[in-house]
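This part shows chain A:
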Amino acid sequence: MEENALEFLFAGFAVFWAGLFIYLVLLQIRLRDIQQEVATLEERLTESENTDTSYGEAISTSESTADSTTPNELSKRDTTTNASSRDA
Partner candidate 1 sequence: MSATSPDIPEARPSRLQALFTFLLRAVLPVYQRRWVLLPALTGVMMMAMLVGAVLAAPREVVEGDVQRLMYLHVPSATIGTYFSFLITAVASAIFLMSRDIRWDAVARAAATVGVLFTIFTLATGAIWGKPIWGVYWSWDARLTSTLVLLLIYTAYLLARSVAGPNDEQAARYTAIFALVGFLDIPLIHFSVDWWRTLHPQRIIFNTRPAVPNEMLFVLLVAFLAITFLMLWLIALRSDSEQLAQRTDRMRMYLDQRGNN
Partner candidate 2 sequence: MNPMLTLIRKDLQLTWRDRSNWLSALSFACISLLIYSFAFDLVATDLKPLLPGVLWTTFLFVGVFASSQSFQREWDSDVLDALMLAPISPTAIYLGKALTNVISLLAIELVLLLLSTMLFDTAFLTAELILVVVIGTIGYISLTTLLSTLGTRARARSMLFPVLALPLLIPLLIAGVRASSAAMDEPIGSAPWILLLTVFAIWSTASGLLLFPLAVKR
């Protein structure tokens, strides 16, 4: 074996960090898609004039409510009038 196989050591570490980097980029793309979907949902919600009061109830029954403040939680505060009255 050559004594100073340093370039292999760096190659190994480079692969590790590159893998992590790619993983995080994929995660970011996934979150970008979800943000996009939330945005379209909000548009559909605002333009549908009769906000059905059972909207909040149907959604809250399907997931327990009090969410910890996750950094990637995309609960943008709704400025529009009709959607903000619902508290999860």
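Heads up, the rule we're going with is that a residue touches a chain if its C-beta (ideal position, glycine included) is under 8 Å from a C-beta of that chain, and two chains touch if they have at least 3 such contacts; residues count from 1.
A quick word on the picks: all candidates are chains of the complex that A comes from, given by their letters.
Note that the structure is predicted; figures quoted are calculated from it, not measured.
Student: Only one of 1 or 2 touches chain A in this complex; which?
Tutor: Result for chain A: touching candidate is 1.
Student: Once bound in the complex, which stretches of chain A touch candidate 1?
Tutor: Per the stated touch rule, the residues are 1-6, 8-9, 11-13, 15-16, 19-20, 23, 27, 30-31, 33-34, 37-38, 41, 44-45, 48, 52, 55, 58-59, 62-74.
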